[in-house]
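Chains shown are a subset, placed as in the full complex.
To keep things simple, chains are lettered A, B and C as they appear, and every chain counts its residues starting from 1.
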Amino acid sequence: MRILVINPNTTASMTRKIGVAAVAAASAGTEIIAVNPESGPASIEGYFDEAFSVPGLIAEIRKAPDMDAYVVACFDDTGLDAARCATAAPVIGIGEAAFHLASLIAGKFSVVTTLSRSVPAIEHNLVKYGLATRCAKVRASDVPVLELEQPGSGARHRISEEISRALREDRAEAIVLGCAGMTDLASTLAREHGVPVLDGVACAVKLCEGLVSLGLRTSKVGGYAAPREKPFSGAYASFSPAEGPLETAPGKAEAS
Amino acid sequence: MRILVINPNTTASMTRKIGVAAVAAASAGTEIIAVNPESGPASIEGYFDEAFSVPGLIAEIRKAPDMDAYVVACFDDTGLDAARCATAAPVIGIGEAAFHLASLIAGKFSVVTTLSRSVPAIEHNLVKYGLATRCAKVRASDVPVLELEQPGSGARHRISEEISRALREDRAEAIVLGCAGMTDLASTLAREHGVPVLDGVACAVKLCEGLVSLGLRTSKVGGYAAPREKPFSGAYASFSPAEGPLETAPGKAEAS
Amino acid sequence: MRILVINPNTTASMTRKIGVAAVAAASAGTEIIAVNPESGPASIEGYFDEAFSVPGLIAEIRKAPDMDAYVVACFDDTGLDAARCATAAPVIGIGEAAFHLASLIAGKFSVVTTLSRSVPAIEHNLVKYGLATRCAKVRASDVPVLELEQPGSGARHRISEEISRALREDRAEAIVLGCAGMTDLASTLAREHGVPVLDGVACAVKLCEGLVSLGLRTSKVGGYAAPREKPFSGAYASFSPAEGPLETAPGKAEAS
């Protein structure tokens, strides 16, 4: 089984860190390939950055169309819906992955993310997924994404303090770390606080493995149908949906 | 007052039709400039197409930074959140515009859109905006977007039949037309069915005029803050947020 | 275009202040007529006062049946549903007007109103309109309505302090002023706090202008249908719905 883990930003050191976490979570027979687009923002902090990471994300999927599953390794689940249209293989966002698994081991969880500007996008996702009622609060630690890459930035300390507040004030029973760049902190913080602390990268890998081994693939009825054949112009001409393999495969053949 | 009306797809005939509707709705002192990106999909039917229209949409905003307001003229409100980060001037999506005005003249409305694959995105928007409880049902007429540009396609007839069903089965009190390409059908359908029929392009123009004349601009506190300074790589390098006018203008100065 | 702005309480100084705000917001070609009923409460603070202002509100509409639109200038949107039954022209409440426009320029807003006894009615309206999820919190400043009319009451200071709390504690991105009597404070408070501060009177005028110029009128299918012909007794005999112009005008002719 091969899983493509796509960091939608262009910071290679973060891609490596995500890859390490994904490999650590993967089962023996699973091959992890961690990539990031060439074009796009160095980090994703808010809606504007998100917009410029999606074409690169889709490009990575098209470059590796034979993967068994794909992980979108940005906590905003950037471009997840578009990615699901681009392939019939399962595509899992690390945000949704953590929300779903947290819901299976705790009544309520809180999210601790980076900057407050990212909170609304995460809150919208929770509502869209249906899991908003399971989330006590989305909290910002005021740590910029790239500071997580810098040793000695004090980032871990500020995140830990926000977790303490979540446990005390929100009645949270588990914590979801709200950034792919926090993936290396989960186990330490879990030990420190005595509650489950979930990293979305690891969660997404396990959910991909589960879906693939059950033969479950994205439904092609409804919003995730393959894109209709049409011309894309200019810079995006190469993305024009065509009557290729995806289109000619009828809905039935694509289902599990 | 100048309003940039951006059709996020690349079909110029649709841009012209949208421009005509916007001009018809605009007040005497309002100048309408209707544009579309050079790069991107010929029509937007689902999440995949959406993803490739957003960079072009943002590019159009950056090419015309001095507008008083911007309209995103795709019913999915494609890229609306990112666009709001890109400027402090008001940005209105035609979907949200129609939903808000319909809520002021009817208890419940139904949406009649093009293809069923677009329904989930519209439903997500309604939930995000808070107006899902005001919408009785989002209905697909099974008319592809570009067929609306073809005389004699029977599109108007199928849309009218779906409106009849909405009035009979959903207890809808008003109808929202769910595609920018339907903008020329609103008044005929309203007369035919005896209920308000709303076209988002016209609604968005009036909401822009209202906000601009009240001096109300997008809040720069929270999710719509100007993007943080950082490098964008490759094809998107020119979009890198910089410490330019938008960044140096402090939050306070940007507010109404 | 003529808009009747109805202050549903009987305090003429407040009617004048509301009229000034409405005129300031109106476009060149719009005539504003600001009125208040002769009978009813001096201010509206809670459900009891509301009940006695609605017949007077309807009376004002019936005295001026040829207006292009009507504004209900009490933040509780007192009698809005009944007013919509009394005419096919648009009727806009200043509460809903501010909520809708705030939703177009901010992810979340907080309301700062007068007394805590008014909070439940405002919360109910938000739920009914669908916009409760867009409102972070409805806050009381503990300033009685008529104190807003008294220079030197310290009212502005207490409202400003409550705004500070809303920005700090609620993550509000914009502020809605929760009383028609606060209409003259909006621009000062916006400058002071660096976020959009919305006054419902101005918002309602612009929404009326927009709806009228688009030819959009209240749907007469469903809850806002013209009242059925029947006798009203005693003090309300003159309000008996009759087979007059409103009744004979078929639904179709009333739609946009």
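To be clear about the criterion, a residue touches a chain if its C-beta (ideal position, glycine included) is under 8 Å from a C-beta of that chain, and two chains touch if they have at least 3 such contacts.
The structure presented is a predicted model; accordingly, all values stated were derived computationally and were not measured.
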With 3 copies in place, how many does the full complex contain? 6
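Note that only the chains that are shown with their structure count from here on.
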How much rotation, in degrees rounded to the nearest 5, is required to superimpose subunit A onto subunit B on the basis of Cα coordinates? 180
Where the CA atoms of subunit A average out and where those of subunit B average out, how many Å apart are those spots? 28
Where the centres are mean C-alpha positions, what is the separation of subunit A from subunit C, in Å? 44
Give me the residues of subunit B that touch two or more other chains. 222-224
In the complex, the residues of subunit C that touch subunit A are 107-108, 133, 171
Considering the complex alone, what residue numbers of subunit C touch subunit B? 25, 27, 90, 92, 96, 100-101, 103-108, 129-134, 167, 171, 173-174, 187, 190-191, 193-198, 202-203, 206-207, 209-211, 213-219, 221-224, 250-256
Residue numbers of subunit B touching subunit A in their complex, please. 10, 37-43, 45-52, 54-56, 58, 79, 81-82, 84-86, 115-121, 124, 127-128, 144, 146, 222-225, 227-228, 230-236, 239-241
